[in-house]
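Heads up, one of the protein chains got dropped from this complex, but the rest are sitting where they should.
For reference, chains read A, B and C in written order, and residue numbers begin at 1 within each chain.
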Amino acid sequence: MHMCPLEWRYGSSDMRSIFTISNIVRTYIEVEIALMVGLARAGMAPAHCIEALKGCAEDLEPHEIYRLEEVTGHDIASLAYILGERCGECGRYVHLGATSYDIVDTSWAILVGRALELVKSKLSKILKAISKLAIEHRDTIMVGRTHGQHALPITLGFKLANYVYELSRSYERLCHVGKRVVKSKFSGAVGTMAAWGEKGFEVEKGASEYLGIEPHTISTQVAPRDGFAELISVLAILASQLDRLALEVRELSRTEIGELYEAEERVGSSTMPHKRNPHII
Amino acid sequence: MHMCPLEWRYGSSDMRSIFTISNIVRTYIEVEIALMVGLARAGMAPAHCIEALKGCAEDLEPHEIYRLEEVTGHDIASLAYILGERCGECGRYVHLGATSYDIVDTSWAILVGRALELVKSKLSKILKAISKLAIEHRDTIMVGRTHGQHALPITLGFKLANYVYELSRSYERLCHVGKRVVKSKFSGAVGTMAAWGEKGFEVEKGASEYLGIEPHTISTQVAPRDGFAELISVLAILASQLDRLALEVRELSRTEIGELYEAEERVGSSTMPHKRNPHII
Amino acid sequence: MHMCPLEWRYGSSDMRSIFTISNIVRTYIEVEIALMVGLARAGMAPAHCIEALKGCAEDLEPHEIYRLEEVTGHDIASLAYILGERCGECGRYVHLGATSYDIVDTSWAILVGRALELVKSKLSKILKAISKLAIEHRDTIMVGRTHGQHALPITLGFKLANYVYELSRSYERLCHVGKRVVKSKFSGAVGTMAAWGEKGFEVEKGASEYLGIEPHTISTQVAPRDGFAELISVLAILASQLDRLALEVRELSRTEIGELYEAEERVGSSTMPHKRNPHII
Partner (left out) sequence: MHMCPLEWRYGSSDMRSIFTISNIVRTYIEVEIALMVGLARAGMAPAHCIEALKGCAEDLEPHEIYRLEEVTGHDIASLAYILGERCGECGRYVHLGATSYDIVDTSWAILVGRALELVKSKLSKILKAISKLAIEHRDTIMVGRTHGQHALPITLGFKLANYVYELSRSYERLCHVGKRVVKSKFSGAVGTMAAWGEKGFEVEKGASEYLGIEPHTISTQVAPRDGFAELISVLAILASQLDRLALEVRELSRTEIGELYEAEERVGSSTMPHKRNPHII
């Protein structure tokens, strides 16, 4: 039985599917494969081990890793160990010279990148829908208000065009943060690439190209975390803009005002059957 | 496949069991029964409907409610409708005169109350464990530091006793917030008890006594939300205190210092087998 | 020329006067005097040094301290040095065995305590004013709304009584946090009272009684900081309640609704002379 409301009540199935355990583990494996590609290009692993790893990792189930983690207390070490055992003579090249956070941070860059694309695609639909309404209602006169008081006339199209502008600024921010946060990290323990000797940048390049993302310029044991803080801020600002839009609809559907309504019929109250709530669909 | 890490990776099974959908719905039903008790005591429902409701609600599964909610868009209205249908002639007394938030807010008070008891019981164990260590190490000399610099001698017992004091202040706060947040709300639509005529306070009293919790002094359509803000603040302060303790253990187990260690053996790194990380168990 | 809007535009002169540099320094001196009282009671300083210190500290100006701080980089060390120089043979007992944070943390407890009293006294006036209005309007019928939609009738008195209840919960919180935050701290470097030998608790007791506040049960170099976090949370919750009240007045004075107004005449706009904004006085 679920407990977390994101599992069933809130959120889209598209977004949920990115963050399931099985997709996270699948991404870890994708990154271990990318690393094998990097090692092979740098001449530190046999080229056939790329396909071998793909094969022997294919049916790995998350619970195998997390069962071993109960013993070792370390999820990525458990993953690397299991892949090592499964992949025969190629096993010794799995995770070679890497540190856990090469896998974890690169995986999170990939997952967050996919989530960002979803958010951008939904925001893009909202922008198109509001733009369309703004054009349709370019001449629909309504009262402009400040502090809730009648001020001077505006049009509904003008009101909506302001939301288009403001939300497009969020779209811009989502694009910028994506560039800073969707970056690979292959730099080994403490970030010095020492285990790969002179070949560090080659390993990083090969692995990153395989994944189609740029590596961070430099990193310690872990990739920089500032991008995550920025991401949360950017999403919070977007959420706050959408909240303002929703609140405006709610206010303009007050019984005394009645300028906007929600389209769909819903039960508005468990005790007052006449109620029509300003939920926006 | 889970997605939310609280479902499987973080959190205790005790805490999780409070917030499952099935326990939430079970609590909604508990509150509908309490309301029936209140109605019966006030002479607004036949006394036998209390047992009747218990019976006809017993095997109600959450998915029935949420399937109906997909049509009605209202979860509590769906619950009330299903209970009404199931309970024969007592059906018409189910949810009588109540508003959704009588059920929801009282349920959350109960659930949060149980969660608070769990937190308090764990904090109590931590307080006892640190107190015991503080007494054992009352004479274990160590250096006192300010800004990380050696200052003057202290004892480990003294250091730990400070944590006992600080954490006990959080325990006190948890007790206080509990008193403000664990309160029932039976006041009907817009909070006026109007549907129960002169009998409002009787209904509220009967229902609240059945649940063993005090009602809010007054409420609107919903119970006051300040208690939730306070709860989050109090938990954040507690978390920050525990973070300080954990960080202190981490600092004092630095390789150069080595005054404290974690007891258990764990894999510390996927690439550096000699590492011993200062996780606290 | 001021820059910080709290200096001139926002805030009351009562509140400002608590947090001026000169009052802060005055409070530091008050606490140094309290410490001298504690030392005298414990037999560690001559009794006449209490009056001597009061005298030689009387005309000390903050800029003397902050001028010396520019050299030493330490404000309290500068204060102690200056008092030591000024007070003749009693000079050697000034700040004896204390650490800077004995002075700073005890001073902040005093200052925050005074600020809390101001907030409580203002909140008490608000509570009385709203209670009075609630009683006056106990029979003033108005529409109750949920989601801004007309729902069922209430009275204005009922609406206001809800604010009385909610704000009184903040008053309660202010009382509780005061007990945790207004505490003295006299425990010397690293908090062990070591410089006072066996007499530590006597010094602490004497100094605290002079100030009329209870000491913390135990402290490190500094007093626990959780009380400040709690204080900020409690004030934020109060501010949010007052914001809800102000927003409700604003909404109910919308041109279409016009149920509440601000009493005073003000210029509502630099371009629209007919405007009447819903500021609340």
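Please note the rule applied: contacts are C-beta pairs under 8 Å (C-beta built on N, C-alpha and C of every residue); 3 or more make two chains touch, one makes a residue touch a chain.
A quick note: this is a predicted structure, and the numbers were derived from the prediction, not measured.
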Absent-chain contact - pick from C:Val37, C:Leu123 or C:Ala189: C:Ala189
Given C:Arg41, C:His95 or C:Lys185, the one touching the chain that is not displayed: C:His95
Residues of subunit A in contact with the chain not shown: 144-146, 151-154, 158-159, 161-162, 165-166, 169-170, 172-173, 176, 180, 189-192, 194, 216-221, 224, 226-227, 229-230, 233-234, 236-237, 240-241
Interface with the undisplayed chain - residues on subunit C: 1-4, 6-8, 16, 19-22, 62, 72-74, 76-77, 80, 95, 97-100, 188-189, 195, 266-272, 279
Residue ranges of subunit B at the interface with the undisplayed chain: 143, 145-152, 250-251, 253-257, 268-269, 272, 275-278
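Assume only the chains that are shown with their structure count from here on.
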Arrangement of touching chains [line / ring / star / complete / other]: complete
Residue-number overlap at the subunit B/subunit C interface, same or different (half cut): same
Computed distance of Cα centres, subunit B from subunit A, in Å: 30
Centre-to-centre distance between subunit C and subunit A (centres being mean Cα positions), rounded to whole Å: 43
Overlap residues in subunit C, where contacts from two or more other chains coincide: 145-146, 151-152
